[in-house]
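A single protein chain has been omitted from the complex, and every remaining protein chain is retained in its original position.
Each chain gets a letter, A and B, in the order it is written, and its residues are counted from 1.
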Amino acid sequence: MSQDLKDVIQAADPANVATINFGPTHPSTHGIFQNILKVDGEKIISSEQTVGYIHRAFEKLAERRPYNQITPITDRLNYCSSPINNIGWEMTVEKLIGVDIPKRVQYMRVIIMELARIADHLICNSVIGVDAGALTSFFYPFSEREKIYELYEELSGARLTTNMGRIGGFERDFTPVFHEKLKSFLKTFPKAFEEFDSMLARNRIFMDRTKGAGPISAERALSYSFSGPNLRAAGVDYDVRAMNPYSSYEDFDFIIPVGVNGDTYDRFMVRQEEIRQSLRIITQAYNNLPEGDYKADLPDFYLPAKADVYNNMEALIYHFKIIMGETELPVGEVYHAVEGGNGELGYYLISDGGRTPYRLQFRRPCFIYYQAYPEMIKGLPISDAVLTLSSINVIAGELDA
Amino acid sequence: MGKIEDLETINGEGYQLTTLDKAIALARANSVWPLPFATSCCGIEFMATMGSAYDLSRFGMERMSFTPRQADLLIVAGTISKKLGPVLKRVYEQMAEPKWVLSVGACACSGGIFDTYSVLQGIDRIIPVDVYVPGCPPRPEQIIEGVMNIHELVKKESNRRRYSEEYKHLMDTYQIDIDQHGEAK
Partner (left out) sequence: MEKQNNQEYLTAIQAAFGADVLAHEEAFGMLNVELTPARIHDAIAWLQQHQDLSVNYLTNIAGIHYPESEGREFAVVYQLHSWKNNLRLRIKGYLPKENLHIASITDLFAGANWMERETYDFFGIIFDGHPDLRRILNMDDMDYFPMRKEYVLEDATREDKDDRFFGRNNNEL
């Protein structure tokens, strides 16, 4: 804490201290969470958080569901980038049952996950623009984002809660329309994105508003177990994709951008650069997409095609076994982490061999780093607190589980 | 936009007559100010509905009212937990008459897939709902259809509804005290 800040806080006359409610329904909380701020004029002296307003008991729910029915729950964790959650969960189960995934599936997953990362970061950065007073920066990227939704739709039929993929691969191969749309996306998106970038990145007003808003040092961020873009903005180059590569991330050439001050501007810039890197990864993966099957040979977990179920005894048996949860599962404890939109998204799965997990814990990056928020906004004006909140990208579904 | 020709009118040379109710209803239906009470996944689809591809402002609804006092339509999009229930009820009570409620998504309608100890099994347990939009989450087209249905309701609703016995009875079932003008106390 700087000396100035200490002076401000010590000088606060109790008679001048006001208590205000920031949330639970506030236009700039972008979700439902409450902060009770104590302010002296415009300066925030302290704040107290209340979370849990959309607690949906994911972990208890997961203890009652067979493995392939848990994928839809993971959709609703960080719903801005559902496919990463889905695929992260599928990889956790694959780790438990120990299965080799074809190279093509791994590359397909990388493409989908990086598209999801772009969609996630676009929401966050456009909302930072909105909170700084620039509504165009919301409308413009959103029309680009719709194109990512169209790509999801080709593979899963859904826009937001995708339930993408299956244990062992994908439900279907990339369709011809998907190929077409992905190619045109790779062609048109960079231009639109650079236009969006030029609206804000070197905009004097935006820079003045965001620089120095909600900073956190690398040491504190680490102590708070930050991960993802928020940690990288503080200058620590931790990225699960590079540290523990999964799904063939080691095959791709990409940079992990880092910031210096850990403030709102750095977080914005880190996300912008990550979008560019994601595009690079998608291009590499797409250009080198291996031939092969879009699913692993895993009859115990991968639902057979419906036509086979009607005509083929073996397929019918597998279908029945999967739906009724009669499949043999190994006993054990697995932890698998992926780099989600907000950081290290982990699945700690304990299997006792039953049809449902004995315990499944989600490591939800939002939940872990949001607790640093009071520290980050101390001594700042309320308007900076708003920007800080949108730039750390707290997603209520992931926060409250 | 609503057209004046839509109204049932008596036309003559140089004048056009209709009832006040109908004229007001037309004006109201085309300038519904929504309060987006967006909590989770459905909120993102609601943002897409507001965005340029689906453009809710075609219907005179681009003015998001984040203060309940100046809102006509409460759009509840997303899961409402038991912890959040009282907050939602308070927001509803603060809205001025006339007011409508659009429940977006399976969670708001019925609890959806979250039949769990912490989730309210449908917002109609605490506030009256006018239109339900199913889906998990509903596509923007569905949300727009829900909004269109709200517009139909707004056009047909009597200006005196809030003074009626039925309305008082409805509010009684939700334990909302109202004064003689139908406003929550």
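Couple of notes before you dig in:
Convention: a residue touches a chain if its C-beta (ideal position, glycine included) is under 8 Å from a C-beta of that chain, and two chains touch if they have at least 3 such contacts.
Since the model is a prediction, treat every value here as computed from it, not as a measurement.
Taking the full assembly into account, the omitted chain touches A, B. Of A:83, A:262, A:346 or A:397, it is A:346 that touches the chain left out of the display.
One of A:70, A:96, A:213 or A:394 touches the chain omitted from the figure, and that residue is A:96.
If you put the hidden chain back, the residue from A:143, A:175, A:244 or A:288 that touches it is A:244. Of the residues in chain A, those that touch the hidden partner chain are 51-52, 55, 57, 59-61, 63-64, 95-96, 220, 222-226, 238, 243-244, 332-335, 337, 344, 346, 348, 350, 358-359, 361, 363, 367-372, 400-401. Taking the whole complex into account, chain B touches the unshown chain at residues 82-83, 111, 115-119, 121, 125.
Note that only the chains that are shown with their structure count from here on.
With centres taken as mean Cα positions, chain B sits 31 Å from chain A. Chain A makes touch with chain B in their complex at residues 24-27, 31-32, 52-57, 60-61, 72-73, 75-76, 79-80, 123, 138-140, 142-143, 145-146, 149, 159-161, 396-397, 400. For chain B in complex with chain A, the touching residues are 37, 39-41, 43-45, 47-48, 51-53, 64, 66, 78-81, 83-84, 87, 91, 113-114, 116-119, 136-137, 139.
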